[in-house]
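Okay, so here's the structure we're looking at.
The complex appears here minus one protein chain, its other protein chains still in place.
Residue numbering begins at 1 within each chain, and the chains themselves are lettered A and B in the order written.
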Amino acid sequence: MSGSRARPWLVALGALAAGFGVLALGLAIAGYDAGLALGALWRGAFGSWYAITSATLVRAVPLVVLGLGLALAFRAGALNIGAEGQFYAGAIAATWIGAQVGGWPGGLAIGTVWIGAAIAGALWIVVPVVLRLRFGVLEVISTLLLTFVAEALVSYAVTGPLQEQSRIYPQSDPIALAARLPMLPGSRLHLGLALALALAVLLWLLFTRTAWGFRLLAAGLSPRAAEVSGRIPVRRMLGVALLWSGALAGLGGGLEITGVTYALFQNLSPGYGFTAIAVALLARLHPLGVVAAGVLFGALEAGAQGMQREAGVPAVAVYVIEAVIILVVLLTDAVARQAGERQAAAVAAASEEPA
Amino acid sequence: MTNPVLHLRGISKSFGAVRALRNVDFSLLPGEVHALLGENGAGKSTLMHVAYGMIPPDAGGVEVSGLPMVFRSPREARRHGIGMVHQHFTTIEALTVEENIRLALGPGAGVPAARLLEGVNPATHVHDLGVAQRQRLEIAKALAIGGRVLLLDEPTAVLAPSEVESLLGTVRTFAREGGAVALITHKLPEALAAADRVTVLRHGTVMFTGPITGRSAEELAGYMLGTSGELARRAEAVQPERFAPRGPERPPVAGIGGIEVRAGDLIGVAAVEGNGQRELLRELAGLSRFGVSASGASVAFIPEDRTTEGIIPELTVTENVVLGLQQDPRWLRGLRLDWDAARARTAGLLSEFSIRATSPDALAATLSGGNQQKVVLARALERGPRLLVAENPTRGLDIRATREVLDRLRGAAEGGVAVVVYSTDLDEVLGLAHRVLVVHRGVVREAPVGADRHAVGAMMLGLSGWR
Partner (left out) sequence: MSELTLILGGFLAAAVRISTPLLYAATGELLVERSGVINLGVEGAMLAGALAAALGAGLGGPWIGVLAAVLAGGAVAAVFAAVALGARADQIITGTAVTLGAIGLTGAVYRSAYGAGGPGLSLPMFAPVPIPGLAGLPVVGPALFAQPVLTYLAWLLVPAVWWFLFRSWWGLALRATGESAEAARASGVPVRRVRVTAALVAGGLAGLGGATLVLAQVGTFAEKMTAGRGFLAIAVVVLGRWHPGGVLLASLLFGAATALQYAFQAMGLGVPYQIFLMLPYLLALAALTVRIHGWRAPAGLGKRLS
């Protein structure tokens, strides 16, 4: 399921335009002042330096990191729909480890928390991987189910073992200072952005320059051809891709804890795991595109808060834009594929082959 | 002269620049078996697809019992009593025999008569049936809707020789009872054995049509192929050259079912579908059922289904070449892939093998089937293998591409590669190979030197040659 090769930027822009069009239409129909709402959306995302760094980019970080993980999985043909659950697993681990590393030097503390969060995310996807490889269970279903389990686990954690000392609020104690990420002065933008960008470049090199990245692509496009002609261990690649995908999602959860909230509570994620699907798709699975798409969706969600404040439009309406974007990209892909099939059929017929 | 039950009049059809059919007339009389003869690509299937409503003709018309018809879909053709049995079966495995027939009958038709499939319990699931039985089910489906006309597309391709006779017997019975059969085939002997009349197509044009009595094989072959020179060469190819060059410089390379394969051997594998030959060959090539087992660069494999197993259509030609040659030191530098080097070599391969593609960066999907197969072949030979295993490598290719592929295989064997070729075309196997191995129920035996078509056929059915 990698994207079509034709004009990815055009497709992305078109999808975006369609998304905004639908939103504007819906707002107008519902009786809102569409102009005010869209203006508020813009201001909430880009209206000030603070908005850009502390609203948009901060929200972009988990979207980029999760989006990279999903791009990796999708490229291999694995459908990880449960990044949300892996995110929470990482967040839980980060919270617990973050409380233990009080006296540690900063770099070591942060590194340990990050690694722990990534491992937790990978562990959270291990069961779906086993179910897929051993029992042939579609990972779509298993990863999804575990998301709900993860949410329940968070609820249990913050009302039980990880609950803050006074036992009043359903949230954890704040993590140790050593585990908190340094921030850009004058904003809430944290080190996680640098990590996200580094990961994007790393993945880009991996995809386009290495033999492993090529094998991943082949395995995702045609498992049978990859096995028979490429002698690629497709199942193993699928499992590895899923595990790394889970690790990145878990890391995203860790970044959110160490960089933004410093504590665990329910509904920590406003659906990052699902929005990241849209991010990866819009980016046509290209790591650098994931950065751009992540920033875009971060802007959308930041702007949505502004839209709710200023124009009274419920923030959750932004999901509609995201859904439209995904659908437009899917439709464009489908149309391109059908055109390709027609062309292939014409070529086959134009040579001297039996019809 | 009785009225033809099906008459195709002046049919022309083009696909893009290719004229598949040029003003073809074809008539089918009730009670006859009419062979539609021609080489691969002559237009036989296209003509029948027009008759069955799958393709609209560019010119010309269809008449059923004298009445002009326009079929927009197979459903309409079926409604007028025309049934077609394709090469790829359309029975549904998970359903029972009875359900498959009931499905074909359409809504509101009621329960089909049990006698339609003699000797088989209607409640049997299709996945428990053998190939020949499934074909019978296909025919039963076609007839269940009251078919008076049966179009059979290469029905004997998947059958063993004795099953072929049984099928042809059924076909003749149907004709005797008043039905009409169009038998599409490229196999001369079958046409001679079973048909009353014959129409020969070549390059979309009718070369001959008329009763088959009194026609000789050479004459019909001449119509099919067009030149007597080609005919002579083909006749030569059909003579089995069954000697195995021996010598100490030809070391054994592998074993298949306990039989030794030596460098420079050109081995043909003959077997009826479903006797384990594919599994055996794949194991030989290092591809086990449970994934890929370790194999060095010394084995190369050419799968039958190039679009799903040979190439990845969404990737470029260069990427497809690299797919089979990932470890090649010319472009693998540590963990990195040098795409420029790969592209350069691919350009070389394109010219060496006369592969028609716009550039090494063309998507594989834009290549024709023959050119795609040549990419697979080029890639396989580029590995410098000691053993080359090919599964129906000429399937779906026209004469020219077929010849190129077979020549390359012969050349590889002459160069010292052990070549093992499986083909469902027994004549191709016999004409190509020094040695013939027959697989029956997973066991491999070598055919004796000089064994002819019937002897090998008997071995394929397990009737002789097995202890």
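Remarks
By our rule, a contact is a pair of C-beta atoms (placed from the backbone, for glycine too) under 8 Å apart; a residue touches a chain by one contact, two chains touch by 3 or more.
Bear in mind that the values here come from a model prediction, so they are computed numbers and not experimental data.
For the chain missing from the display, the contacting residue among B:45, B:91 or B:373 is B:91, taking the whole complex into account. In the complete complex, the hidden chain is touched by one of A:25, A:108, A:126 or A:152, namely A:152. One chain of the complex is left out; on chain A, the residues touching it are 1, 26, 30-32, 79, 81, 127, 131, 134-135, 137-138, 140-142, 144-149, 152-153, 155-156, 159-160, 274, 277-278, 281, 313-314, 316-324, 326-327, 330-331, 333-335, 337-338. Where chain B meets the omitted chain, the residues involved are 74-75, 78, 86, 89-95, 99-100, 102-104, 106-109, 141.
Following the convention adopted for this analysis, only the chains that are shown with their structure count from here on.
Centre to centre, using the average C-alpha position, chain A and chain B are separated by 47 Å.
Residues 2, 5, 209-212, 214-215, 217-218, 221-222, 224-235, 340, 343-344, 346-355 of chain A are the ones touching chain B in the complex. Partner chain A is touched in their complex by these residues of chain B: 15-18, 20, 40-41, 43-46, 49, 55, 286-287, 291-292, 295, 301, 303, 308-315, 319, 322-324, 326, 332, 335-337, 363, 365-371, 376, 379, 396-398, 400.
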